[in-house]
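Left out: one protein chain. Kept in place: all the others.
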Amino acid sequence: MAFLAIIFTVSVSPFYGRSIHGVPFATVEVEEISGSQPAEVLNLVQGKWKNTNRWNTILDPLNGEPFIRVCEVDETGIQPFVESLSKCPKHGLHNPFKAPERYLMLGDISAKAGHMLSLPKVSDFFTRLIQRVAPKSYQQASGEVYVTQKFLENFSSDQVRFLARSFGVPGNHLGQQSHGFRWPYGPVAIITPFNFPLEIPVLQLMGALYMGNKPVLKVDSKVSIVMEQMMRLLHYCGLPTEDVDFINSDGQTMNKLLLEGNPQMTLFTGSSRVADKLAGDLKGRVKLEDAGFDWKILGPDVHEEDYVAWVCDQDAYACSGQKCSAQSMLFIHENWSKTSLLSKMKDLAERRNLEDLTIGPVLTFTTEAMLEHKNKLLQIPGSKVLFGGEPLTNHSIPPVYGAIEPTAIFVPLEEILKDKNYELVTREIFGPFQEVIGNTVNGTTYAGLRARTTGAPQNHWFGPAGDPRGAGIGTPEAIKLVWSCHREIIYDVGPVPKQWQTPPST
Amino acid sequence: MAFLAIIFTVSVSPFYGRSIHGVPFATVEVEEISGSQPAEVLNLVQGKWKNTNRWNTILDPLNGEPFIRVCEVDETGIQPFVESLSKCPKHGLHNPFKAPERYLMLGDISAKAGHMLSLPKVSDFFTRLIQRVAPKSYQQASGEVYVTQKFLENFSSDQVRFLARSFGVPGNHLGQQSHGFRWPYGPVAIITPFNFPLEIPVLQLMGALYMGNKPVLKVDSKVSIVMEQMMRLLHYCGLPTEDVDFINSDGQTMNKLLLEGNPQMTLFTGSSRVADKLAGDLKGRVKLEDAGFDWKILGPDVHEEDYVAWVCDQDAYACSGQKCSAQSMLFIHENWSKTSLLSKMKDLAERRNLEDLTIGPVLTFTTEAMLEHKNKLLQIPGSKVLFGGEPLTNHSIPPVYGAIEPTAIFVPLEEILKDKNYELVTREIFGPFQEVIGNTVNGTTYAGLRARTTGAPQNHWFGPAGDPRGAGIGTPEAIKLVWSCHREIIYDVGPVPKQWQTPPST
Amino acid sequence: MAFLAIIFTVSVSPFYGRSIHGVPFATVEVEEISGSQPAEVLNLVQGKWKNTNRWNTILDPLNGEPFIRVCEVDETGIQPFVESLSKCPKHGLHNPFKAPERYLMLGDISAKAGHMLSLPKVSDFFTRLIQRVAPKSYQQASGEVYVTQKFLENFSSDQVRFLARSFGVPGNHLGQQSHGFRWPYGPVAIITPFNFPLEIPVLQLMGALYMGNKPVLKVDSKVSIVMEQMMRLLHYCGLPTEDVDFINSDGQTMNKLLLEGNPQMTLFTGSSRVADKLAGDLKGRVKLEDAGFDWKILGPDVHEEDYVAWVCDQDAYACSGQKCSAQSMLFIHENWSKTSLLSKMKDLAERRNLEDLTIGPVLTFTTEAMLEHKNKLLQIPGSKVLFGGEPLTNHSIPPVYGAIEPTAIFVPLEEILKDKNYELVTREIFGPFQEVIGNTVNGTTYAGLRARTTGAPQNHWFGPAGDPRGAGIGTPEAIKLVWSCHREIIYDVGPVPKQWQTPPST
Partner (left out) sequence: MAFLAIIFTVSVSPFYGRSIHGVPFATVEVEEISGSQPAEVLNLVQGKWKNTNRWNTILDPLNGEPFIRVCEVDETGIQPFVESLSKCPKHGLHNPFKAPERYLMLGDISAKAGHMLSLPKVSDFFTRLIQRVAPKSYQQASGEVYVTQKFLENFSSDQVRFLARSFGVPGNHLGQQSHGFRWPYGPVAIITPFNFPLEIPVLQLMGALYMGNKPVLKVDSKVSIVMEQMMRLLHYCGLPTEDVDFINSDGQTMNKLLLEGNPQMTLFTGSSRVADKLAGDLKGRVKLEDAGFDWKILGPDVHEEDYVAWVCDQDAYACSGQKCSAQSMLFIHENWSKTSLLSKMKDLAERRNLEDLTIGPVLTFTTEAMLEHKNKLLQIPGSKVLFGGEPLTNHSIPPVYGAIEPTAIFVPLEEILKDKNYELVTREIFGPFQEVIGNTVNGTTYAGLRARTTGAPQNHWFGPAGDPRGAGIGTPEAIKLVWSCHREIIYDVGPVPKQWQTPPST
């Protein structure tokens, strides 16, 4: 369409001259990244892209080639990041009384960035880049880009300042009113995992910015190239380069940065173990979205068997079971066991293949570890492999990653309830692995015949329930709760009543 | 187990204790509490009032007599409290789907309890009881009862369930809707300080109950008799005795209870030092309202001098400076220094006296400690005593408490900004002590000519800003943010579209 | 209980000395009202109770005695009411910027009045008074008092000012914010019908007052004695007598008052015919809650037959079918017709009797008119009487009112859909009369197995849907939508940017 051309005739961005295949901000060419032409990922601090002389080499998860070099900051290099955090006051880069034009600027950036992601070339660029580092099917990777686009569109124009909506209540006497505001924390940190390289960091980063914070962002180095390119898109759409710092490092370095830089709040998405350590280290100044251990329950009413089998297959094995919302346990009422549900699930699991990445490498568990887990489960009396359970074959996935068939293990309900088995069965395996039992629900819950999980969508709250540190992502409620706090100002402007006289002390 | 031997069930009915002078629930007679007739404070667990054989004796802050015996639980006695917490599931005593009639019950209890506190005899009973343990003027103590009454009235009838208001958003297709609910944490703990023996525990306790939690409540033993009597009033108004546990103990025991009982959330109101320790120990599962270090700034416009002097006097010295909101620093523009403001403040401070408790004992600092702090401040070049600074005389306040005149020390602004002095000057002295300098504002802020602080009122948010763990108190917003979390349920009830066919895997 | 006595020892109200049987504000003795000792109902204007020399005599609906004399204003007497309206400015008696202490005063009045209605003597007084003029069972009349009590408790303390909650949004530049307020209309009118003599006028009146309006209230003269006594209770609880005018008159006079007094808004609850006329006369400055024509649909799933029969009986015949929500049509799936549902409904209808007023006089239709309607329905092919259909016997209900058995007429669905029958079948008969067919739902809708109608409760919206003039009643949403409008104020306090220069004209 004619009008699309207009976007690209914008005079080139002040920051990045190279337009690669019509993607004006990009500094990499997705298909060309390889062992012989490795891509490089830089750090951004105080408005400048920087490299260090410490390179972390990432192996291509599909063939083991060293295809990305990530420039990582070590403990000696955190000072510029500490300084950058300290430049942002506790009242933030903006708040309802300070620099309100920034709310509008961020609304414009969101509209532009949302439009950019709606362009087929740009959407395709990020989809394929995601596939390179977090192998999943084109449709799954593209879904992540789509949710990110929709999220950005949601906060176009005035919608950022609408997030900062305050309320007022009449006071006790003439001249008094109390007002409640959404206030930023100021300097903050964001730490996000490998499984959604674009969506999780963008949604949390923009939420933090919208409310007036200045974030330092760290994405798992295995996939941080995606967000590094996205930062360039955001700059291209008008985001000042000083507003966000982007760091690559190991966990220990990041921990040191948090302790020295002392961000007012740290958002962590990742494993419960690290989450708990961080909460202690940072004295609770955290919001956490840890990986869920997710259940599905099929009740006594049997109908729409094909549909249900398909949903189970997708919920368990899409993204090779590495979604936050991946179904790990399935409870089925005995009525379902008399149907062909399980055999249909088996058929569906077996049509998955490496070629189109409907099954792919597991980035946080090795094949060996998953097989060991399987074997332990099989020692529970009555348990058995329903399908899968074998390593993938004919592939070049490097051994640091896992490669296993979509797998389901049956465990009898009476066994799972025994203390000695409970911990084993409920161990989080972030991979294409589910156990057919169940008990109850928690956090975001999907109910009804068509219920199916999603990966943190932009339109409804997605996050844990029951934890005072729990974070949501992407919705107006999540952004306000996670990225701002309440501040109350009571205006009491007078007049002092006529004939007022000093009363007795109290 | 040993601890069973030392806990006895009180024989009096939990609902209709002795009616003392027309106060039907009370078990003490305020004026008769004395060294010769000490009052006793019990613990409440699993619906029963219990005593132990470990008594903590409280000295009358005005004459040093051992006038209250608090039955304290030690580490061997926490088991019943741990069990009681564990009886409440994580989804709470009620939630929007469970036992909704409890919202109505709590609305009725609030209306009745609010009405009880509106009765002169009952209001007077609590006012005088507060004065016995936290000496302040009748008007100040009565103000605390009044705020508590107004708070309870606020949540009469349906207003408790209105707190649990959910929201829904249309879904993606026929049959889908997403709903966000306010969900309880389940078992929770509340720890409150000495300065507001009635208001702080009632507002937090009821907030916790409203949202569906089961709290264990610990109030500073020096003043816990007030809340012990209030629990009896609440039972009298219909609160089931099993809904709240009430414990007296030292901090170490409470810490153990928190670690073993593992409440989903702990609300702590008190010193920043303890707050930070708790946040670490409990891995951030806390909400904190720590004592503020509060500032007042008088800008260049001089008018209504009498009014301003009076507000400064009240804000600094009411309740002997032991309000959360007590003004600790006063910055005055030089225009004010040319007026009689300071001399008027001196006159107002000097009319305060022990007789009507417009000045009284300081419960957390000794006289000696406060004088030492004064002397350190006076070593700063240019600093001087504006008024006060001497120990109170002609009194029988026991030496474990403090007794000092309303005091103001002048410190030059240029000195306060020096690093070496900053920590000293900003040391929190919870007493009638202020330093005349200032810098900025934070947390709940009062602005305008008639601006004055209050002690945590029921009508506007009162609490810190800028801390992700920060708690508010008493308002609908505070109750919802502190005492509940978001839970999202997506209904997706179908139908499955006609002609639906299993799509390819992704 | 001791504390109740305290309320009554309050020094007698400035307005009314007589305490009748312990009901301190009342000027009538319910059981003594009779032809020989008729009660009198006055008007209230500009703070004074007034009578005129024009008396409208009301017949006792149970025996025809002239038992109440209502002092009615005619067209020559409206001037003081017009003047009184004109004394209230368009910005109301209060608003978020004006007299905010009135929000608190109304919160206190509500708490007190709610407590008064919770006292058995007072509740009993109003219950029996309602029974005298709008005969219904004690339980139904008492339910009306209870809802009124709960409503008043809902708006205790700060909840009135919380209704006036405003919102603010950051502006375009430093110093600008936009704020949206709930603003009163100023002078307003309220017209309410006979069927809920206490609940409808109190809920709308208080809603109007809460938001800052000054209402003139007119209740159907047949029952206005109830609200006249309630006005005295409100005054007793602290409502200034000038805040509400109370008028008795015929419709023509009221119409004249509206045209001359020109209230900014008129709330009308009553028949659709009058509603439409008023809407035209007042050029749409109305909110309407017209009588519904209510349907119930029983789908194909048959269960809990006893429960369903009971709900149908109550929904159709409680208050002799004169609730706004009374079920007028019942659609039953053929599965139900094979059950004993209809015979059970017949049994339940037949146990109703005049003695306990589970059936009673119909105040707006004569017996003759209802029988004529029945006969017209029976001319539809296939229609028949299921039960009832005969005049009541052995009673002294005067002929101006109706007296008919609980009645159900079956009409075939295919007939009801014919144009010529549709209007006949859907004619509103405000009496114990239902037609067994149905089509669809609208307005407040009750869904599910336990679904049953209520008469305008205080806890959820009750009112029509789909009409831009539609009013709700009693909930925070209803009060805000009906009794206030949006007002926006944009603060833009500067500063003017440095180096600002006059730009070209546009």
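Assorted remarks:
Per-chain numbering from 1; labels A, B and C assigned in written order.
Here is the rule we use: contacts are C-beta pairs under 8 Å (C-beta built on N, C-alpha and C of every residue); 3 or more make two chains touch, one makes a residue touch a chain.
Since this is a predicted model, take the numbers as computed values, not measurements.
Set against the missing chain, the residues C:264, C:339 or C:366 yield one that touches it, C:264.
The missing chain, though absent from the display, is touched by one residue of A:38, A:61, A:96 or A:114; that residue is A:114.
Summary of contacts with the chain left out: across C:348, C:362 or C:479, the touching residue is C:348. Screening C:94, C:132, C:285 or C:373 against the full complex identifies C:285 as the residue touching the chain left out. Against the chain not displayed here, chain C makes contact via residues 90-91, 137, 139-140, 143, 169, 172-173, 175-176, 178, 180, 183, 185-186, 264-265, 276, 279-280, 282-287, 304, 306-307, 309-310, 313-314, 317-318, 348, 351-352, 358, 442-452, 459-463, 465-470, 472, 477-478, 481, 485-496, 500, 502-506.
Residues of chain B that touch the chain left out of view are 96, 98-101, 103-104, 158, 161-162, 164-174, 176-177, 179. Think of the hidden chain as still there; on chain A it touches residues 1-3, 6, 107, 111, 114-115, 118, 150-151, 153-154, 156-159, 161-162, 458-459, 476.
The definition used in the following text is that only the chains that are shown with their structure count from here on.
Same-residue interface: chain A and chain B share over half of the residue numbers found at their contact. Chain C has its Cα centroid 43 Å from the Cα centroid of chain B.
Our note on geometry: chain A versus chain C, Cα centroid distance of 52 Å, whole angstroms. Computed from the mean C-alpha positions, the centre of chain A lies at a distance of 37 Å from the centre of chain B. In chain A, the residues that touch at least two other chains are 169, 172-173, 176.
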